[in-house]
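Only a single protein chain was left out; the remaining protein chains are all shown in position.
Now for subunit A:
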Amino acid sequence: MTARILIIEDEALVAMELRFVLEDLGHEVVGVAATSKSARDMARETDVDLALVDIHLSDGPTGIGLGRELGQDMGVTVLFMTANPGMVREGVAGTIGVLSKPTDERAVQTAIDYALRRRQGEPVQYAPPGLQLFG
């Protein structure tokens, strides 16, 4: 299952590596945004299935609000990826869960796979390792 994925990450190296991993897995990376504003613009202009959202962006800890907006208002499946998962301890409405950085290819792959299955309404038995689910 391949998807159109938006990477929202202000650390260029991390974003680039993530892009390679996702492309290796056959996904299409439709953009990399370092601020919540550019992320919002990209999500409006292009079809996005899934967004990987860091919490601390170039314009501050704006990832939480951005993730909620993408998930609730724009129909994007949202996975947070952050070095500080405690920031979203209480969960964020309209989003799936959080991956703790640094992570590995396998965790990214299984988490995305899980999220896309849920997006398509397929039954999924359990959460992949490394992914903390909300709700």
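Following the convention adopted for this analysis, a residue touches a chain if its C-beta (ideal position, glycine included) is under 8 Å from a C-beta of that chain, and two chains touch if they have at least 3 such contacts; residues count from 1.
Operating definition for what follows: contacts and distances are computed from a predicted model.
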Chain not present in the shown complex, as UniProt names it (candidates "ABC transporter ATP-binding protein", "Cytochrome d ubiquinol oxidase subunit II", "NADH-quinone oxidoreductase subunit J" or "histidine kinase"): "histidine kinase"
Residues in subunit A touching the chain absent from view: 11, 13-14, 16-18, 20-21, 56, 83-87, 89, 98, 100-107, 125-127, 129-130, 132
